[in-house]
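Of the protein chains in this complex, all but one are displayed in their positions.
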Amino acid sequence: MEKQFEEFKLQLEESGGVREKIRSVVTEIEASNRMLSSCLLSVHQSLPLSGVLEKANGHIETVKGLYVQLAEILKDCPGEFYRYHGDWRSETQTVVSLIAFLHWLETGALLMHAEAEKKLGLGSSDFGLDIEDYLTGLCFMSNEFPRYVVNRVTAGDYDCPRKVLTFLTDLHTAFRMLNLRNDFLRKKFDGMKYDLRRVEEVYYDVKIRGLASDGSAQGQANATGDQLTLP
Amino acid sequence: MEKQFEEFKLQLEESGGVREKIRSVVTEIEASNRMLSSCLLSVHQSLPLSGVLEKANGHIETVKGLYVQLAEILKDCPGEFYRYHGDWRSETQTVVSLIAFLHWLETGALLMHAEAEKKLGLGSSDFGLDIEDYLTGLCFMSNEFPRYVVNRVTAGDYDCPRKVLTFLTDLHTAFRMLNLRNDFLRKKFDGMKYDLRRVEEVYYDVKIRGLASDGSAQGQANATGDQLTLP
Amino acid sequence: MEKQFEEFKLQLEESGGVREKIRSVVTEIEASNRMLSSCLLSVHQSLPLSGVLEKANGHIETVKGLYVQLAEILKDCPGEFYRYHGDWRSETQTVVSLIAFLHWLETGALLMHAEAEKKLGLGSSDFGLDIEDYLTGLCFMSNEFPRYVVNRVTAGDYDCPRKVLTFLTDLHTAFRMLNLRNDFLRKKFDGMKYDLRRVEEVYYDVKIRGLASDGSAQGQANATGDQLTLP
Partner (left out) sequence: MEKQFEEFKLQLEESGGVREKIRSVVTEIEASNRMLSSCLLSVHQSLPLSGVLEKANGHIETVKGLYVQLAEILKDCPGEFYRYHGDWRSETQTVVSLIAFLHWLETGALLMHAEAEKKLGLGSSDFGLDIEDYLTGLCFMSNEFPRYVVNRVTAGDYDCPRKVLTFLTDLHTAFRMLNLRNDFLRKKFDGMKYDLRRVEEVYYDVKIRGLASDGSAQGQANATGDQLTLP
């Protein structure tokens, strides 16, 4: 009996040590996410977008380096990705929401799963971006849009609601194709319809007052080579 | 975007399908565990032990078959044991507690981890018996002893408390070697000392009344080739 | 043994006596805070601000006298500020929220930590204003702004949302510099973003209806020597 428990002791210490290492990296990811979030939140104050994006991309490089460290730790535990996955899941959902929002600001398009993996330096090894974490991150990103649209209109960007609405509607439609069994993800997705509704209301406010531009006006705006949603 | 979500749909359906299959087997394990538990609990009523053990071993064969099915399902998901592990963890802890108690009834010794894996048809493939599940199962087994000892003494088996006490004390000592970080397991282990204390009290009752045999008397009992604690 | 417990009896009675004295002063602080809060809340009803401020400053004088009493009690327990700190912490957070809101009404600026200590008669002795209590008080103050902004707009003060938004945004940005480990404070700070978002929405409503003044209009208002946000 004693010999068996001595072996257990070693094995529990080993997995405890892995968790310790993971926790230390995850704490750094959390801090970097806070910096990235702070940086991105300044888009609500209509600061020049280019400066925000540049700084944000710097923070993403830091996060990427940390994910590479995480993948390195997991390399010594083949087949145990999901054993420890719960230890960084929440931070991963947060960082996906942030880089997907940033990507939308830069391109007006959805950050694809493969692109998200690449931005985080993942995917080549066993350490990938779990699909449900990616989808949850997109739901969190969606929560940022109502506030963004309100602040953009306040700043005089009357075209923003239409663009966001188109994007969110497409995203919502795509999500609806999925048969979500994961309770947490389903609940977060259920919240997306409130974001959609709020954006619709802002678009309505702008439209009913004759402030929204039509397609051609937007064409012109684009022609100026300007940022997608910020003048 | 649509193409990506179509792929997600397939992947989520695939993992949903795996969970469905697992759930159906786990439901059967749960039912078999209930049968096995019912059967084992009859030792509290001092029925002839041989009959109880024979029936119990039959149920274990059924459970083993089900674990083999589970391992078969997981074969198609290499490296994802821990992804789905939570789906059968609780039943595994229960079955370990039952087969470990049965093993003690048969041999008076602790069912080792490797023996438990063998009894459940596991260990050859990626699908093993998680150490923490095994240890949690042993804690659950410990909870059965206070009641068992009381009923054995009632049935006139005054030597049982001493034997159980020795076994539980050794098990408790072995557990104390471990530095348990898992909160659930630590809590369950903390409960073991109440079992120990209760068994000590029964042993005390028997001893103070001069009912407990000393070592030599037990030597004779063993010489008759009888079951360790059951006549 | 007895002699030791007799000494304990004396020491416990002594610290019990200190707590009794503290409790009696804290009960008075609680009552004064309620009066101050009642008084300040009348700004939501657009009563003349000067009367409100005068009455409120009277209540603050009362609270200040009570904090001086508290500091006096603690003078006899050098090095034990934090032993009893939990007994008045909650009231201190409340009073900071009230005097910081009052200060904003008077000046449009943040009540600094040193100013808050001075208003409460603290800081000269060992008895200071704990930084985390001060910060928590600021979070509570933030909770008052959404309601205030709504009521000011109702009363026709269309310039108020912009001013509050600028102030809250700066405060939120300053808080984000901090790496908050205190769970209670972090949670309260997390709530500040909902206040910010609500104020943004009110500013949006005012702006989209063309009711918000631009910078020059506000310049005029200031030129009249009027209160920052109250006519």
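For reference, chains read A, B and C in written order, and residue numbers begin at 1 within each chain.
Everything that follows uses one rule, which is that a residue touches a chain if its C-beta (ideal position, glycine included) is under 8 Å from a C-beta of that chain, and two chains touch if they have at least 3 such contacts.
In this text, all values refer to a predicted model and were calculated from it rather than measured experimentally.
> May I ask you to name the displayed chains that the omitted chain touches in the full complex?
The chain that is not shown is in contact with B, C.
> I'm checking contacts with the chain that's been left out. Which of C:I22, C:L135, C:C160 or C:A212 qualifies?
Considering all chains, including the one not shown, the answer is C:L135.
> Even though one chain is hidden, which residues of chain B still touch it in the full complex?
Considering the whole complex, chain B reaches the absent chain at 169, 173, 176, 179, 197, 200-201, 203-204, 207-209.
> In the full complex, which residues of chain C touch the absent chain?
Chain C touches the chain not shown through residues 1-2, 4-6, 8-9, 11-13, 16, 19, 78-85, 110, 112-113, 126, 131-132, 135, 170-171, 174-175, 177-181.
Convention: only the chains that are shown with their structure count from here on.
> Building nodes from the protein chains and edges from chain pairs that touch, which of line, ring, star, complete or other describes the result?
line
> In whole angstrom, how far does the Cα centroid of chain B sit from the Cα centroid of chain C?
58
> How many Å are there between the centre of chain A and the centre of chain B, using C-alpha atoms for each centre?
The answer is 44 Å.
> Please work out the Cα centroid separation of chain A and chain C, and write it as a whole number of Å.
35
> Touching at least two other chains at once: which residues of chain B meet that condition?
In chain B, no residue touches two or more other chains.
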